[in-house]
Every structure is written in C-alpha cells, then in structure tokens.
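With one protein chain withheld, the remaining protein chains of the complex are depicted in position.
Then we have chain A:
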Amino acid sequence: MPSSFVTDLALRTPAQLRALLELRPDVADATPTSVAELAAALSARPSLQSALNQVDRAQLDVLERAVVRGEHTIDDDVHTRALHAVGLIHGLIHRGTPVPEDPRGNTPRWALSPGVAEALGRYPGGVGRPLAEPLGPDTGSEPPEIDRSLLVSLPPRPAEVLSNFRSRPLGTLRNADRRPVPDDPENHPVDWLLARRLLVPVGTHHVEAPREVGLALNDDDPWSGHSTQPPAPTGHRVNPRIRDNAASAAVAELVRDLTDLRHELRERPAETLRAGGLGIRERRRLATALDVDVPRADRLLGFAHLAGLIEQDEHDDTWRPSAPSFEDLDTATAHGLVLAAWVTSGVVPSATRTQRADGSVITPLTDGWWVKDAPALRRTVLLALAQDSGLAADAASSERAWAWFRPRLSGQLSRHGHGILAECADLGLTGAGAATDLVDLLLRDGPEAVTDTVAQRLPPAVETVVLQSDHTAVAHGPLSPGAAADLRLVADPEGKGAAATFRFSVASLRRALERGHDAESLRDLVATRSEGPVPAALTHLVDEAVRTHGNVRILNAERVVTGRPDLVEAIASSAALDGFEVERVSSEVLVLRSAEPDRKAPRASLRRNPVDVAVLKATEQVGIAPTLAHPGEDAAPSNLSLPRGASPAQLRALFPGPPPAEPAVDRDHVVTVADRLAADARALARGGTTAAPEDATPKEKPRA
C-alpha cells in the first residue's frame, strides 16, 4: 500500500471522510477502524469496481488517460476533485512525502489509488496493452518497440484492416498464431501487420493492436471525441401541468393497484410454474383482475416483491400477500415504502420478458429479475432525467446521456434503462415522460424526503362517504384505511379511481352480518360512515338484509349426522371429534368438517361445485338469497397491523422483501466510522502507528 495513499486518507477532515464513506457505502458497511484498514477496504477489487461504475465519462477519461499516458495528465479540475472525494485518486504532494517523477520528467500531483489501474481493465481508453505485455517474457532483453514510421506509410490493405482497431483493440482471426507471410500486403494484409507486430496474436483465435498502435491510430488521444459535459437532451417539451398531474395520479394509482393485487392474491393465490416464476396465464388473470395490461401487472408484481408485499408460501409455493397490513398505510407512506425498497433493490420489475444472455425469457418472480447493479442503473436514469425537468427525452437521447453519466454501465443501461424509465413513471417520479421535482429530491435527499413531499401533495384521507338512494356510496377523497375496511365489509367496491365508490346490496350487507355484525351495529356502521343522513332506500335495504339473513343457510359439510337428539348430542361432545369443526345446526343435525380449510381452494369454489350450483339456483328461483358459508371465511384475516406513524424506512424491516443489492447509507453509522477514522488519523499525525495495510482486514460491521 503506497504511503501517499494512507497519508492522503489520514489528512482528510471528518467531513471529507464522511463524504468518502457515503460515496463508498460498501466500505462504510465494512466498518474500518483505522486509516490503514480504510485504505485496504478502498483498494479491494469489488469495492473499486463498484466505485468505478459510479464515475461519469469525464472522470473515467481522467483515469484512463492517467493509466495510458501517465499520472501527470491528471489536472486539478472538478473531475479530479470528484475522483479524489471518492478515493479513486489521491494527492502526492504532502508534507514530508517524496514526490515521484514519471520517466518523462513530469511531476505528477495526483496518483491513481491502489488497484484502480487494474480495476479499469486491460484496455483503458479502448486501446490495447503495451506491446511487451501481449508478447510475453520471451522477447529478449531489449523491450520490444514498434517502428512508428510504418504507421505513417501503411500500404492500403493493411491500413484498411488496421482502421478496424481504432476504437477496439481486439480482433478475431483464425490461426492467429500462424507463421505470417511477411511481404504480401495486398493479398495477406493481416500477415503483413503480424509480421511487423502492428498486430500481435493473443492465443490462437485473436489478435490485439498494441497500445502504441491504438494511440497512433487515434492521434495519441482516444478521448478526443468525448465531451466533458453530459450531452444536451433532446425530445419534446411537456407542459408542467400535464407532467405534475400524471405523476401525482401515478402515485395514487400505484398504491391502489398494489392493494388490489394483494387482495386478488389473498382471494386467489398465484400458482408458480414448475420452473419457477409466474406463467403468462396467471399474469393475464392478474392483469384482468386489476384492469391493467400484462406489462403493468408484471411491474406491479415486481414492486410488490421488492417491497415485501407478497411472499411465497412455503407449503405450496403459491404467491400470497405478506402478513404486514400494507392496506393500513396511508398513501404517501405506502408509496414511500415501495420507493425506499426500489432505490436499493436488485429486483428490476421491468426486466420481465427481456432475454437473458442465453436467449431465455425472464419470467416474473424469478432470479432473472435480479440485477446486481440495479441501484446504480436507477441512479443513472434519474441523473439523466434530472438534466431537464421540462423535457421528455427521446430514446436515443436518453441512451446518450446514460452512456455519459455511467459509461461502465452503458451495456446494462441499454438493456434495462428504458424499463427503469417505465418504473419511474409508475412511481410518479416522472409524468408524461418528464422528470418532476421528486427526481432531484430523491437524488439529493433520499426517499424519505420524497415521501414527505408526496404526503403534502396528496389529498387528505376521508372517513365518510356520500350515500345515495341508488344504493351507491361515493367517497369525496381517498378513504382512510379504517373507513375503507368498513365499507368493503358492507358494500362491494365499484369502479376504480381516486374516489372510492361502493354499491350496497342485500348480499353485501349479509356479508357483514355473517362476519358478526347484528342489525344495530350494522346500522351504526352505515350511519357512522355516512357524510349525511342515510337515504331511506338504503335503510330499507339494511332492514331487508337483516330480516332475511339466515332464513336459508347453505353450509359446507364433510359429514352430516342426523338422528335422535340425545345420540347426536353424545356424538357432538365426543373427544374423537377434537380437531374437527362441529356445528349443531339443530338438535337432530350435526355438521362436521375439517378445521383446517384447504388453503388452495378459492373462495368462489362453492359456486363451482355442481351440487352447490344447483342448490343456489334452486334458492334463487324461489326468490331467496341464502346465507353462504365459505371455507375459511371465519378465520381472521392474516394481516399484521403496523406501528402507527412509522416511516417507510422503519416499516421496511417488517416487510419480508429480498435483501437490497447494495447497502443503504446509514448516516449515523457513517458518522461514527468517520469520527473513529479521524481520531486514528490524528493519532497517526502525532506520530502514532496505524495497522500495516497489508495486514489490515476490514472488520465486518457488527450486526444487530
């Protein structure tokens, strides 16, 4: 470990150390206790890869140029400062530190941090390795050199071949290690180049243009075409009113759709394919139930999965809603929960139906959704969006911006970027294709700040509804979770949108009676939830439901025991029936069924059974609506209530989502680690010691 790097770290102020740890959260997560440990953690290959994935085109050019042309090329500018902040370069001019000179007599002020040059890969700047490297150690005592004069007067055919190596150093060639025909440039141009080491064989199937050749082909500056500023986005302007409307609508819609998805999965859990994931039939079924298209349903599944709103049943592999009651959250908190999970999750919901490298198609709720760099990809997309909040950028412009902001992720961004844009629209970060102010807020202050802003913008929840004589109820706003639950019990939801609407019927009111309400409590509930007086028509409907409830009951039974009352009584009280549901419907009739309802059986199964269908039809023809008993209906909903007033970040721990792809920045932890490192640096400055970098093994962050 170069001492200049450790010194550079030791000279950083606590604020600079905090900034460094925030930019390298994996290092903060490792909890280094000394500057030496910090230096070692910063030089670890995975950490460097992760940090390099976060540099933009201009910063990457600085690093590549330093590798290819020497560290003296690193100027003091804004890009250098950014690279220094993130620990990819360090200063050389320190008190008492010897300043090395490079072979050409230049005095560099900055140096690449340990491991950065290797982490940049073999071909920084798109040029090959120095000639000596591909040739290997068998080239004699003199370092091999290229005759640059050859490059000035290349014969036409070799020049044409070599021009293909201007932006990439490798080419494919059969029998690359052959003995070349040296002097027939028109018929054997590659041989001509190989013979003169303008191309060097790499194995038997590839040739490489050495760095010297690559630089010469690019006039010594492969970075000349690169801009130091992000490309100006192009696209169409969006009226801010349209943009903000679309984004606000999306927030409420996402929470509604996720609630509906959980409801649908509670009623009919989604079956998993044998190969894993959900098949197209199940997804179409969900899309129809939610009244959305299949791609939207796929993304909803993804959001639900990454936020832990759904989970796989360990017994039958079906997907069901998770126990914590998402429905109890207000819209802003519910949205914040999903957003906070999305920011750090490796699950990319929009990856569904894209292809893996092997050509197979990714299905939802499989590992195919997992993209390790997903958080970085999202940040890039957000950065590009934040360039111009009034503009809906076109696809090509977006791709140009992504490639500039995160050049090392450009391949993944081409694959996932447009899908992530769709996710941004789903989350209400964009509207009509343009970024809202929430994008800036998310990048700058994190998801909590977005949630606070969203909460201020959303209409307040209402507790009551307008009841009408046509037996409908309309809420003048989003219903509070309590009011929504009450109304869902006594009426059937109707329509879909910002205003909750319901329709009362005798059947819906009976449902409440079956769940334990009596006439009085039912009337009280309706009156409590009514904004004004209850219309007479509805009062009569309630009366009718109460009057006719239980006139005819249809029960599920596995066995019916009939006989003399005393014998039936004896059977009913027998210990042999422990563990079974026993219902004494009259003195002479006993109904028996298994206590554990078949979880796979959908609620509507009663209607599918031919006997039940016939019984129902018969009662309906008589003009009677019977009281239906459904398997498992009496069981209390499996919802786990949530602490009131908890923030999305606190709630995340309660929802069983997949772990984040990168550690979230815990600011308190960062401050603690930075303060400890600053103290160690002070001790170092006073002449104390620090652990030798070679021995320094980053300690694991203590886990609760």
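The rule we apply is simple: contacts are C-beta pairs under 8 Å (C-beta built on N, C-alpha and C of every residue); 3 or more make two chains touch, one makes a residue touch a chain; residues count from 1.
Just so it is clear, contacts and distances are computed from a predicted model.
Chemist: Not counting the visible chains, the remaining one has a UniProt entry; which protein name from "Amino acid ABC transporter ATP-binding protein", "CoA-transferase", "Glycerol kinase" or "DNA 3'-5' helicase" does it give?
Modeler: Protein name of the absent chain (UniProt record): "DNA 3'-5' helicase".
Chemist: Just name the one of A:S113, A:S398, A:T501 or A:N556 that touches the chain not displayed here.
Modeler: A:T501
Chemist: Quick one: which of A:A10, A:L162, A:A176 or A:A246 touches the chain that's been left out?
Modeler: From the options A:A10, A:L162, A:A176 or A:A246, the contact with the absent chain belongs to A:A246.
Chemist: Considering the complete complex, identify which of A:R18, A:R57, A:R283 or A:H471 is in touch with the unshown chain.
Modeler: A:H471
Chemist: Touching the hidden chain in the complete assembly: which of A:V6, A:I74, A:V202 or A:A432 does that?
Modeler: A:A432
Chemist: Extract the touching residues of chain A with respect to the undisplayed chain.
Modeler: 241-242, 244-250, 252-253, 291, 431-432, 457, 459, 466, 468-472, 474, 476-477, 495-499, 501, 535-537, 540, 544, 548, 551, 620-624
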